[in-house]
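Notes for the one structure printed next.
Only one protein chain is missing from this complex, and each of the others stays in its spot.
This part shows chain A:
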């Protein structure tokens, strides 16, 4: 018996060793190292020079690009996350109905999620072209106003969000799984009581899927704060600073492509600002979640 338990321990550590090493290398080390780098001036070639909170001071006071980056990131999150959740849930509820062809709708709605980001984003870049793009062509034929989309400072971020929303199937699929887990007896009971569609939605559906909703708010916000592909490929941050989100700014400072000197310490400081924002969002969402999430199992 005891010999058996011992072999279990040995085997367990052998099985889990790669993941444990991975944890130290990809989670532990970067956390410590990036915080240290954030406090230094470092170009990646010569040794890092300790500057305390100098990078952060520069970010918040003298850098002309930092506040616009924060603003762009906030704008993106506030526009994308609510829309993605609402559209995703609506789509999931639609696809949760039983009608012939529902599988086709479900599959097609999920399709853009599977396709490579570079492929779909570049496709949309062309669709949003003001002169020869599909979107303006359709709007024009329908007699609706057209737009410069990505080339207009006012419309560039909404356009980026529009492209991101094309992948709303990812949100849908999680909501769909949550909806399918809601016990059907609840709906049947509501039907017997003659409840209206709205009250069924607000009193049964929403409470039952609220834990998933919470998870989605956290994951979507965290992901949206780190958006890189869309602004990088669609606009490269332009026009002006209108779509230069924090991730793009970090990338440009850390990995310059135009022969500038990398500012890895400075970029790390930006990373930590973003990191703190993400932690704060998670903490706040989790803290206030008890107000609106429903739980039927007591924690053990």
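FYI, a residue touches a chain if its C-beta (ideal position, glycine included) is under 8 Å from a C-beta of that chain, and two chains touch if they have at least 3 such contacts; residues count from 1.
Note that in this section contacts and distances are computed from a predicted model.
Hidden from the displayed complex is a chain whose UniProt protein name, among "Carbohydrate ABC transporter permease", "Protein FixC", "Extracellular solute-binding protein" or "CoA protein activase", is "Carbohydrate ABC transporter permease".
Within the complete assembly, residues 5, 7-9, 11-13, 15-16, 18-23, 25-27, 29-31, 33-34, 37, 44, 91, 94, 97-102, 104-105, 107-112, 114-120, 122-127, 131-134, 137, 140, 166, 169, 173-178, 180-181, 197, 211-212, 218, 222, 225-226, 228-229, 232-233, 236, 247, 250-251, 254-255, 257, 264, 267-268, 271, 274-275, 278, 282 of chain A touch the chain that is not shown.
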